[in-house]
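Provided herewith is a single structure, encoded as structure tokens, for subsequent inquiry.
All protein chains but one are shown at their positions in the complex.
Just so it is clear, A and B label the chains in written order, and each chain counts residues from 1 on its own.
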Amino acid sequence: MSQTIEQRLDLIESRSAIHDLVSDYCHGFDKRDWPRFLAIWWPDAVWDIGPPFGSFEGHDGIAHVTRSILWEAWLASSHFTTNLVVTFDGADRASGISDVDCIGTTSDGQAQTVSATYHDMFERRDGVWRIARRKVQMHHFNPLPGVTLSPPA
Amino acid sequence: MSQTIEQRLDLIESRSAIHDLVSDYCHGFDKRDWPRFLAIWWPDAVWDIGPPFGSFEGHDGIAHVTRSILWEAWLASSHFTTNLVVTFDGADRASGISDVDCIGTTSDGQAQTVSATYHDMFERRDGVWRIARRKVQMHHFNPLPGVTLSPPA
Partner (left out) sequence: MSQTIEQRLDLIESRSAIHDLVSDYCHGFDKRDWPRFLAIWWPDAVWDIGPPFGSFEGHDGIAHVTRSILWEAWLASSHFTTNLVVTFDGADRASGISDVDCIGTTSDGQAQTVSATYHDMFERRDGVWRIARRKVQMHHFNPLPGVTLSPPA
């Protein structure tokens, strides 16, 4: 079944919108831009971070874990998301897989390196794409002994 | 010579398919998903890894180096591919250049950091894009002393 020009353009634009959500997760979280971070999630979204944090639901749950737990746990963080592959399941639903490299400093002053994979479900509602579900699969989360992270003077 | 809408859409969709190949290399290799990894290569593809590994040809050569050498050499790995620039040479052939940041643990238990550039040749055959040739140019491949990579408990 061949697609129309309109359908093909819509798919391409959807990919781009979804890619922006994945990027805005990093910009919102690392720059502590709460409106930018919140805007990527549907109100009923599930963010399943896994150990040692757990799973969080809805804007309230996401607000709680972000503002009261994660932003307290990290003094600073840099997330670099790559390898995003999006697979559509109809015009308004898509799954994504991507990998994140993160470096930052936890509240104890220790530099850390993290590698994880994001398994995402994206949904379009009333013409807008947002994250419906993000499951984090952590590969490693470890200290970088002797490293201190700070901006140049 | 101006392009038709169809030609322009085809180019954009080809870029996206090629980007997915570059991402699936990482997902397939790191998650040890053999069907996903194999699916990115043409049966006559060449994977020129360079020192200390060598060059490997065809699905058999790629299976050998991946399953019997590289997956033995790495206990775990995370590849993050960025900076992909694709240049088309006709509608069915394109070259790509991208950079990879890799962190992982070799079989001796030592954490390693790797930086490399991928020089790729992609071909479309019967409507499907796959890798015809990947040449790896390594910039560094070194231990991270004192670092242990493990998932959170």
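The working rule: a contact is a pair of C-beta atoms (placed from the backbone, for glycine too) under 8 Å apart; a residue touches a chain by one contact, two chains touch by 3 or more.
Being a predicted model, the structure only gives us computed values, none of them experimental.
Considering the whole complex, the residue from A:A63, A:A76 or A:M121 that touches the absent chain is A:A76.
Subunit B residues in contact with the hidden partner, per the touch definition given at the top, are 5, 8-9, 12, 15, 50-52, 80, 82-85, 97-99, 101, 113, 115, 117, 138-146.
The chain not displayed touches subunit A at residues 5, 9, 12-13, 16, 20, 22-24, 26-27, 30-31, 76, 78-82, 101, 103, 144, 146-153.
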